[in-house]
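The other protein chains are all here in position, but one chain of the complex has been omitted.
Chain naming follows the written order as A and B, and within any one chain the residues start at number 1.
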Amino acid sequence: MSDVATKPRPSLWVRYTSSSPIVVTIYALILGLVIGALIIVTTTPAVLDAWRGLFSSWNGLPHALNVSFNNVGAGYREMFTGSIVDPQGFWHSLVTGKGWPNTLTPLSETLTYATPLVIVSIGVGIAFQTGLFNIGANGQAVIGGIAGVAFGSMLHMPTIIHLPLALVAGVAGGMLCGALPGVLKAYTGAHEVIVTLMFNYVTYAFLLFMVLSTPFQQPGQSNDLSRTMDPTAVLPPLFGTKSGLRVSYGVFVAALVVLFAWWLLNRSSLGFDFRVTGANPSAARASGINARKVIVVAFLISGGLAGLAGVVQVASTTHYVDGTFLIGNAGIGFTAITVALLGRNRPIGIVWAALLFAALGVGGRNMQSTTGIPLDLATVIQSAIVLFVATPVLVKEIFRLRNVSTVGLQISTTGWGS
Amino acid sequence: MSLLDKPTESIAPPLVNSRRTRVIAVLMALVGLFTLFVFGLGSGAKTHSSLTFDPINVVSAPIKLGSLSMSVRWTDVVLGLIIIALATEVFVRQPRRGVMARFGGVATLFLIALLSWAARSPGPSITSSVNITSILVGSSATVMVLVFGALSGVMCERSGVVNIAIEGQFIGGAFLGSMIASTTNNFFYAAIGGLFVGGLIGLVLAFFSLRYRSDQIIVGVVLVTMLGGLSSYLTLQVLTPFPNFNTGDIAPNLAIPGLSRIPILGPVFFNQSGFFYVMMILVGVVSFALFKTRYGLHVRAVGEHPRAAASVGINVIRVRYINVVLGGAIAGLGGVAFMAAQGQFQVGYTSGYGYIALAALIFGRWRPSGAVVACIIFGLSVYLSYDLQTYQVPVSGYLLAMFPYLITIAVVAGLIGRVRPPAADGQPYQRD
Partner (left out) sequence: MRLELRGITKRFGSLIANDQISLTVEPGQIHSLLGENGAGKSTLMNVLFGLLSPDEGDILINGVATRISDSGDAVRCGIGMVHQHFMLVPVFSVTENVVLGFEPTKSFNRIDYNAATEDIRRLSRQFNLEVDPDAIIENLPVGTQQRVEIIKALSHDAELLILDEPTAVLTPQEIDALMEVMRSLASAGKSILFITHKLKEVKAIADVITVLRHGRIVGTAEPTASESELATLMVGREVKLTVEKSPYKPGDEVLHIRDLVVLDDRGLVAVNGVSLTVRAGEVLALAGVQGNGQTELVEALVGMRPVLSGTITLHGRDVTHLTPRKALDAGIGHIPEDRHRDGLILSMSVADNLVLNTPRRAPFASRGTRNLAAVSENAVRLVKEFDIRTTSIEAPTSSLSGGNQQKVIVARELSRSLEFLVASQPTRGLDVGSIEYVHHQIVEHRNRGNGSLIVSSELDEVLALGDRIAVMFEGKISGIVDPSTSRESIGLLMAGHTMEATSV
């Protein structure tokens, strides 16, 4: 230990700023918000008008800048108040003791959005840690949702059995869906990205088929709408239905999943096998790990969690599925990829990343309704952040970070070349 | 030991291949039996179906073909028997090549059987009919868009870069194309805009994956998400307040004099929008460029074995940049073509066509010609999955919509034939 100990201990600041994952993530967040701001500035008519008047009066430039900042500021402020808390309302409630449900609604919405997102992202993260890229989480969540609604609406029993049964059905549905890419990868070498990507669309077609077919479709309906889950099978709101806050007991499910994932990845022998296989498949084999088994089991867990997320999503919000359930790029399964990457595939990191992305999404809704800036800006900001997180060297170059090492930060899966 | 001089590696693979070929043969036989018993013998002896061939807008069809009435029972029995015969042939002979082609043939025969069954009338009097020409014309727009996407994939992946962002390039092209077409009323300018925006997205993909060696799949997925969000954002921010930017024209058909009057083929191939003709030319150009020219040899070498290419002085990174940008431009053009066939831009209306194009590329073994065949099969099944709802089919069209994806999964798993991607596909290249 002598040769290391003789080096002078770096200062706290240096050690902090060279703790690369956090630094790169923070700078990526900043870059994402800057890009969002640029998009607001270049597309909002009022701002563009102000810039058009740049040379028409002596205060053209200050005015244009002022309008730009106001618009961007308003947008981001509304995002904040819409997803976390409105300071005015908060003080009002604190002083008068009234209006708490209203004040807490943004936070409740963010948590409602984040709950299934955490679960599915952890599934994606576990697969990533095993060196597997599960793009199919969305489809697995769809199947989970369908299974959950099917068990929740077509069987009738007391809550104590019904709710767990619905959740387990979701897990089983997701697992079934995850088994396919896992088994194909392990035994035929089919690239999991292609299989999961394709299977997403199979599940959408299956969803449309289900919500339009007799046993599953809401009786008496001709639209793409499923039956509604029994009250005994849903996740009830945490503060009762009267509060109007949607945040449900699902947060406890998510918390259990986080604990499970933390245990799995950091404490269990199986998780150790996962991480070893993901980091170095060759050494994994040499150390006696059965790669096929690891691939299949990792995909089962990943798919199972995605399925659970699907059923949690349904059971805590709509209680039924329709033809647009999780469809397209807005589906949580796709957001989960970005959340997992942002959280560096670690359970705790994923919780923070999911809360952030949920806040962006929920805040975006508020931004749209109050300032008219469309909520999809949130999606753009999210993707930009992840693009930078996936390219640490670029972030390092943009901010001229010398002390930050990007070794080991680059995320890489392999393409389908041999 | 004489083993020393003799490569023994050839012991295992043929066994595996023969097992796989048998699996395909069994699958084909099942399809044949289904056709034979359900469609064929399952129909009453007198059920007839009627196929018509004249385009609905009859302006350019001087020759009337009338309609063909046939017995569903016997047509489908014959089709089923042909499929079973093909299956038997594959099972017994185990041909080394062409298994996929036979499978494609079986799929087509099955679709014909399905159509004739779907349009059946219980008695000899005709109550409904299937218009073959209108099905072909209707699906040709889908096929066209898929071909643009698949060609984009061919360009990128042949040079060793995975382009999952095809869907994003479609969205970008469709969005900008709609804006330009609406304001200038000129689809040529719209096409230029599509080429530009697609190329730009390709450039971003190339920049991140070539310069910074970021994971190509992640960058592609993120770009699709980003373009989806951006198009939705801009729709609300720009297109909704200024509807003039999105007036939703459909590109006019340019009938080729004479040729467009040929029955069936005329409306399908020679009475289409300019984009369709560009697509047909592009297939030829890309095939020619990749397989006949010096440029194409360099591209393929870079996609298969970049170090070997570099060892003879080829600039690997430059070739990849060029191809990813060109490929992106082609997909962007595909987006404009999609817009020109569907009308005004709507959020999310490319609904995964980019991924079907990717599937077609894989099914077509990374070849333009193969990809075209795959696009036709996939495009038809996507179109029919909607169109079948107008006929009296008890099977949901959504099950048919799964077909392209399921078959692609079967292909990559090696259950049907064997596909081999370019060896360096998706792998970052670093000069040593």
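Following the convention adopted for this analysis, contacts are C-beta pairs under 8 Å (C-beta built on N, C-alpha and C of every residue); 3 or more make two chains touch, one makes a residue touch a chain.
None of the values given here were measured: they were computed from a predicted structure.
Colleague: Using the document's definition of touch, tell me which of A:Q88, A:T159 or A:S268 contacts the absent chain.
Modeller: Only one of A:Q88, A:T159 or A:S268 touches the chain omitted from view, namely A:S268.
Colleague: Where does chain A touch the missing chain, residue by residue?
Modeller: Here the touching residues of chain A are 1-4, 263, 267-270, 272-273, 275-276, 279-280, 282-283, 285-290, 407-408.
Colleague: What is the set of chain B residues that contact the non-displayed chain in the whole complex?
Modeller: Here the touching residues of chain B are 1, 3-5, 7-11, 288, 292-295, 297-298, 300-301, 304-305, 307-314, 420, 423, 432.
Everything that follows uses one rule, which is that only the chains that are shown with their structure count from here on.
Colleague: Determine the centre-to-centre distance between chain A and chain B, using the mean Cα coordinates as centres, and give it in whole Å.
Modeller: A distance of 31 Å separates the two centres.
Colleague: Show me the residue ranges of chain B that touch chain A in the complex, using the header's touch definition.
Modeller: Within the complex, chain B contacts chain A at residues 160, 162, 164, 208, 212-219, 221-226, 228-230, 232-238, 241, 303, 348, 351-352, 355-356, 358-359, 362, 385, 396, 398-399, 401-402, 405-406, 408-409, 412-415, 420-428.
Colleague: Going by the contact rule set out above, which residues of chain A touch chain B in the complex?
Modeller: Contacts found on chain A: 39, 43-45, 133, 135, 180, 184, 188-191, 193-195, 197-202, 204-206, 208-209, 212-213, 328-330, 334-335, 337-338, 341, 368, 373-374, 376-380, 382-384, 386-387, 390-391, 393-394, 410-418.
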